[in-house]
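Missing here: one protein chain of the complex. Every other protein chain is in place.
For reference, chains read A and B in written order, and residue numbers begin at 1 within each chain.
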Amino acid sequence: MKKTKRFFKLLFRSSTGTAGVLIFLLVCIAAIFAEQLAPYDPNMMDLMNMTKPPAWMEGGSISHLLGTDNLGRDIFSRMLHGARVSLTVGFLATICSGIVGTILGLISGYFGGIVDHVIMRIADAFYAIPGILLALVTLMVVQSSGIGTLVIVIAAISWVQYARLIRAEVLRLKGKEFVRASRTIGASPWFIISHHIVPNVWPTFIVVSTMSVASSILTEASLSFLGVGIQSPLISWGGMLSDGRALLATHWWVATFPGIMITIAILGITFMGNWLRDVLDPHNKGL
Amino acid sequence: MARYLAKRILQIIPVLLILTFIIFCLVYVAGDPVALMLPPEAGTEARESLRAALGLDKPFHEQFIIYITNLLHGDFGTSYEYNQDALQLVLERLPYSAQLAAVAFVASVILGVVLGIASAQYKDTPFDLLVSALSALGQAMPGFWVAIMLILLFSVNMKVLPVSGAGGFEHIILPATTLTIMTAAKIVPLIRSNMIEVMHQDYIRTAKSKGLKNSAIVFKHAFKNVLVPVITIVAMQIPTLMGGALITETIFAWPGLGMLIYRGVANLDMSVVQAGVLMVAFITILANLISDIAYCLIDPSIRY
Partner (left out) sequence: MKDNVLLSVKNLSVKFKTLDGMNTIIEGNSFDVKKGEVLCMVGESGCGKSLTSLAIMGLIEKPGIAKADEIMLDGEDISGYSEEALRKLRGNKMSMIFQEPLTSLNPLFTIGNQMDEVFRLHRKMDRAECRKNSIEMLRFVGIPAPESVYKRYPVALSGGMRQRVMIAMALSCRPKLLIADEPTTALDVTIQRQILNLMQSLRKELDTSIILITHDLSVVAEMADRVIVMYAGQIVEQADVRDLFKKPLHPYTEGLINSTIRLGEKCERLKTIPGTVPNNENMPKGCRFHPRCPFATDRCRNEQPQLINVEGREVRCFRYEGSEN
């Protein structure tokens, strides 16, 4: 109870932190309750209401708040459903890359030597190819679309971030007195990792994970925009933007709103991550 | 210093090897190019002989060795779409990408350094908050959306800049702006926080106790120290810049490497794809090496 109270006190002290958490919660609600919240079936075509402008513009109506696209589909409903896909991909990719990257980072940092060299050179190789490029080529080559493939591909390009940061953190901790002391009294590597390293790496892990959710969502959107990510009938913000691009000259709103949605979501998650970084920093007096 | 650099250069060899392996795997999985290379009416016999000529009937590891040997001889394969040597094709497109990346790079470094240092100096003022907000926004906006919004604003509505293609100076403005927004937004907060950290160092206090002017403290004592992390930060943005260039180039139909690779991927023209990806990776590695050398030149403690 006291901890919850303290959490909220810390949260409300930072205005960007509060905004970040609020935005994140809203996006989560949109994703979970998309079916209940959306006024229309997101894939329902309505030839009577094609390319209707948003409600506040001339020709727009309140029944289609953010207008419709060239097939008469309601943009607001599609955006709510898009949140579901974006968050799913973002979270799953983060979990996958988090597990792989953290384990590799822990091993690399703690054991050092040849293992460290091998892992870090592989990380260097992955780092040298821009993630979006590697993902694009891989997705084209495997000729398989669907959330599962997309998640694995995004995880494959984002584990490097985890591995490098966790490794650096482990190296820092390894030099600390409490780890040395533990080793001098004969603790096993497993014990030291689980009792001394992991609890101290935890804050870094949380912060990297938050940022990774944001970057995974961005990557998913970019890939869907390029046409190799989420495929119809699933809806993604990036795909919506890609649809709207052709209509840019005449119907600007089709491409604009999904972009704003992505920006707000990423901004919220980033703010939340920055706040977590400040709060979880042990040098910070907050906790 | 020589030893340190030698070590760094030696480290590149396994990295390049792993890289080629990753790319080879992708090419291998992409499957048989024969189907794409021969007309559909070609007989089984013709296909088999072409497969044998290309070494595609050999086992995986042998194919990899052949692949590496070919690469070392400068043979990156032939593009079936353009009917041209893949490496040559890449080298032809490279200047366009380099031009775009260079403009965006210089602009974002200048913007990043100026805004980063200024907002560190005026920490917690409205100016600092504005810069922080803008860079957060710049990081959150997807690059392709920025590109589209720029087109909407400057090409569709104001009709002042061309939508796509390469040509005069006006063609480079929009793609370069897109890339600059993406890159500068990442650089600014990093330089700001590094500058704040440097300004708390003991030697800055010494400089103040000597009676130095604030400008001398910032531009001489702090700047050179902040340059060390700045080089790392800037070098770290090279993959972002390259990746961003891929999307930006496709949107603006800028005939660079990114566009070439994208078309290659779409047509499963794997020779072009692998040559392009290898080139991008090579540039990234080179950029990191250069940043390490610059690092050595600035920091005397590495030299000792």
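In the analysis below, a residue touches a chain if its C-beta (ideal position, glycine included) is under 8 Å from a C-beta of that chain, and two chains touch if they have at least 3 such contacts.
This structure is a prediction, so every number in the text was calculated from the model and none was measured.
Every shown chain touched by the omitted chain in the complete complex is listed here: B.
Considering the full assembly, B:Leu212 is the residue among B:Cys25, B:Ile66, B:Ile196 or B:Leu212 that touches the omitted chain. Looking at subunit B, the residues touching the absent chain are 201-203, 205-213, 216, 220-221, 224-225, 228, 298-301, 304.
Criterion: only the chains that are shown with their structure count from here on.
Centroids of subunit A and subunit B (each the mean of its C-alpha atoms) stand 22 Å apart. Put simply, subunit B touches subunit A in their complex at residues 11, 14-16, 18-19, 22, 26, 29-30, 136-137, 139-145, 148-149, 151-152, 156, 239-240, 242-243, 246-247, 250-251, 258, 261-262, 265-266, 268, 270, 273, 277, 280-282, 284-285. Residues of subunit A touching subunit B in their complex: 121-122, 124-134, 136-138, 140-142, 214, 218, 221-222, 225-226, 238, 241, 244-245, 248-249, 252, 255-256, 258-259, 262-264, 266-267, 270-271.
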